[in-house]
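Here it is, the structure in full.
Yeah, one chain of the complex is gone here, protein chain that is, but the others are all in their spots.
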Amino acid sequence: MVDVPLGPIGTAPSPATEDVELYHPHSWVTKYVFSQDAKIIAIQYSFVALTVGLIALVLSWLMRLQLGFPGVFTFIDANAYYQFITMHGMMMVVYVLTALFLGGFGNYLIPLMVGARDMVFPYLNMLSFWVYLLAVLILVASFFAPGGPTGAGWTLYPPQAIMSGTPGGQDWGIVLMLVSLMVFIIGFTMGGLNYVVTVLQARARGMTLMRMPLTVWGIFTASFMALLAFPALFVGAVMMLFDRALGTSFFMPAIVEMGQTLDRSGGSPLLFQHLFWFFGHPEVYIVALPAFGIVSDLISTHARRNIFGYRMMVWALLAIGALSFVVWAHHMYVSGMNPYFGFFFATTTLIIAIPTAIKVYNWILTLWRGDIHLNVPMLFALAFIVTFLNGGLTGLFLGNVVVDVPLSDTMFVVAHFHMVMGVAPILVIFGAIYHWYPKVTGRMLNDTLGKLHFWVTFLGAYAIFFPMHYLGLMGVPRRYHEIGEMAFVPPSAHTLNAFITIVALIVGAVQLVFVFNLFWSLRHGRPSGGNPWRATTLEWQTPETPPPHGNWGKELPVVYRWAYDYSVPGAAEDFLPQNQPNAQATAGLAHG
Amino acid sequence: MAVALILVLIALGSVAFHLWSPWWWTPIASNWSYIDTTIVITFWITGAVFVAVVLFMAYCVYRFRHRQGQQAHYEPESKRLELWLTVITGVGVAAMLTPGLFVWHQFISVPEDATDIEILGQQWQWSFRLPGPDGKLGTTDARLISPDNPLGLSREDQSGQDDVIVEGGELRLPIGKPVKALLRSVDVIHNFYVPEIRAKMDLVPGQVSYIWFTPTRTGTFEILCAELCGLGHSQMRGTVVVQEQKDYQTWLQGQASRSFARLSPDAQ
């Protein structure tokens, strides 16, 4: 390996702005609606994704009401219940988390953090958002279609997904779901190409890969993975659509449905599961890696200390990304696939725990001997570590083939994946919004409301999902409209379910405080200045806040150091911005 | 201070909940106590890591909280520390994986003397087929399913003639004898799940999967479907009755004579 040859320390001539080929908007519509500015697109993505998130939150309330108080809310029959869980799951995983991390944070942060004026293909980027919106509209349309949305579970396993015993199976529901997913994937590919190529090609002078903040590393790796993994879902969706609409038998074996022999034969339901999880498992990391990256930067900034073991963090990120493509069948231990696959997939799955554990260690080692400012973003980052650790460790149960046998398809699984890819990444999203809101708007979010939001969300979410594991350990299966009377379920379990529901309602309600804070602070928040957290990364060094179209004014920034020069001995301040040439100079270069 | 305290409470509270909450697995009724052992091992290892990490965090948050004039320590990385942590994690992972793979090997290796039975799922009920006196199950085909042949038995196959068919009712098994359950579905994917037996496996239309177990105590246990199979998913229940060998034989005799009449070739 060759170290990067370095020029003499000191100021290098900044490249004069060449003719910047940015599309300059002329009207309000091209500036704020059909905008090609990555930052506006990011806000559009985030707004739509958060709206979908609120819908999915309401759906989760409804299903929790049924689970906590069965029979009380009669409008939630089995039909509605299965539709709610399906839409809740699919919306949260794909249309909220993926869209928010990559379309939202990716769009806002990548160009700013690598010192570019915009994404490399702004027009494609704009198209990406509008295609995403179309996908969302198609998905929401299924609520109003005859028969309602699909109730096949978010995994959409055939044959039941396209049969009449499932809500939406022989109606419009499943068709709209599959079409919406395909449209989403097309839209995502447009965006994903942008995120990847911008990192590859548009970095500022001096921004070597190893100087990039981990946020960029995380989003970059996740985008690349998503580009390669989403085609698997696309293939599965195309084939299932053919099975549903054109009578093919890709996934449909000979079937006798309610005494009626269907005109299908020979297909393999397991083939769909392989395709689905070939997408589905990398998808977990597509959500997790940006969260890893962002949380690393939050911890480092607010603990005023460089992220511990930066190189190891980068390598671990890449290792996790690569390994996540060879673990997919750990979702299929009890699916009836060749049981000998279990040995391979259990081993790869548990190996992936090692780089993940290294990341956790490095986060807490960054806290160690730091100078910890317990700002709201930092609180969320700490809560992320707790919940991610908890969910990651229960993953070791489910990944270890034979341990998975009694636990799979129970509430243990539900608790596990909500903790690890529901609660943990969402806490990061909140932390990131509190952290970057000042850059987006020029104002701080209200601190008191933020703390209220934090404590209720964190403790509430933990109180929901931690006990839920034990319901699963007891044997309560997931996706049951009604648990009813089971000999092995004591009455106390029903009390626990009611408790979980009440906490879920409270946690859901407190999100309204957050939404209120978002809008209220837009006008009434404390003005933040350009760099309120005294952070080193480039996005905080823009000449103006919020940054205008083109980000940097006349001159592009030049990068002299890595992203984590906090508390460097001998420096005048406890942080050295990446574009500051000299350690001794007072910070404040190019401050807005 | 408050934050550190709450972190400590979370770590200790979680352990306390684990130890003293009334929610734990239901007593086992099969030979798979090894599976329970692997779960306990995993609980110990992961629990120790969880408590250690959260307590360390709490310590850091308290000890290194921001105070006037404090500066963070500058140390980009420590190869030795990271190497040690990696090695320790690797050992922990191996300690969970190794017993897991051993038990998995047992789980998929059916003993020679296991009796074949068939469990068939359809929306939304369970049916069972037990071999008659000849100890063999006859072959089946989903395309042969009709009202008078609900399991799609092939009538050409002699070994199917004496099979005992139980529709939508209870599965009876003798205690202490290993069973290999062949799992089949005629419509969508179901999953045969008895919490007391611990084992579970999908029933996939178009193929036959299997599990094996040995019932180790008599009693009546609930069968659940653990794979979403449509609207009636949560109503898809059945029962397993584990009996002493003698009682089981008596019951089987009674069944065999009945099913023979129903499935004889001239019933077509």
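Going by the order they are written in, the chains are A and B; count residues from 1 in each one.
The rule is short, and it goes like this: contacts are C-beta pairs under 8 Å (C-beta built on N, C-alpha and C of every residue); 3 or more make two chains touch, one makes a residue touch a chain.
In this text, contacts and distances are computed from a predicted model.
The chain that is not shown carries the UniProt protein name "Cytochrome c oxidase subunit 3", picked from "Cytochrome c oxidase subunit 3", "sn-glycerol-3-phosphate transport system permease protein UgpA", "Glutamate ABC transporter substrate-binding protein" or "Circularly permuted type 2 ATP-grasp protein". Checked against the hidden chain, the listed residues A:Trp61, A:Phe121 or A:Trp520 yield one contact partner: A:Phe121.
Across the entire complex, the residue among A:Ile40, A:Met239, A:Met444 or A:Ala504 in touch with the chain not shown is A:Met239. Although one chain is hidden here, its contacts on chain A can still be listed: residues 1-10, 12, 15, 18, 21, 120-121, 189, 192-193, 196-197, 200-202, 205-206, 208-211, 224, 227-228, 231-232, 234-235, 238-239, 242, 246-250, 265-268, 271, 274-275, 278, 306, 310-311, 314-315, 318, 322, 325-326, 556, 558-562, 564-565, 581, 583.
Assume only the chains that are shown with their structure count from here on.
Note on chain placement: the centre of chain A and the centre of chain B lie 31 Å apart, centres being C-alpha means. Residues of chain B touching chain A in their complex: 3, 6-7, 10, 14, 17-18, 21-26, 32, 34-35, 38-39, 42, 45-46, 49-50, 53-54, 56-57, 60-61, 64-66, 70-78, 81-82, 85-86, 89-90, 93, 96-97, 100-101, 103-105, 107-108, 122-124, 141-143, 145, 147, 152, 183, 186-189, 191, 193, 195-196, 198-207, 209, 220-222, 224-234.
On the side of chain A, the complex with chain B involves touching residues 78-79, 82, 151-153, 157, 159-160, 163, 165-167, 169, 253-259, 261, 266-270, 303-306, 308-312, 334-336, 339-340, 342-343, 346-347, 350-351, 353-354, 357-358, 360-362, 364-365, 367-374, 379, 382, 385-386, 389-390, 393-394, 396-397, 400-403, 405-410, 459, 462, 466-467, 470-471, 473-475, 477, 479-484, 486-488, 490, 492-493, 496, 564, 566-569, 574.
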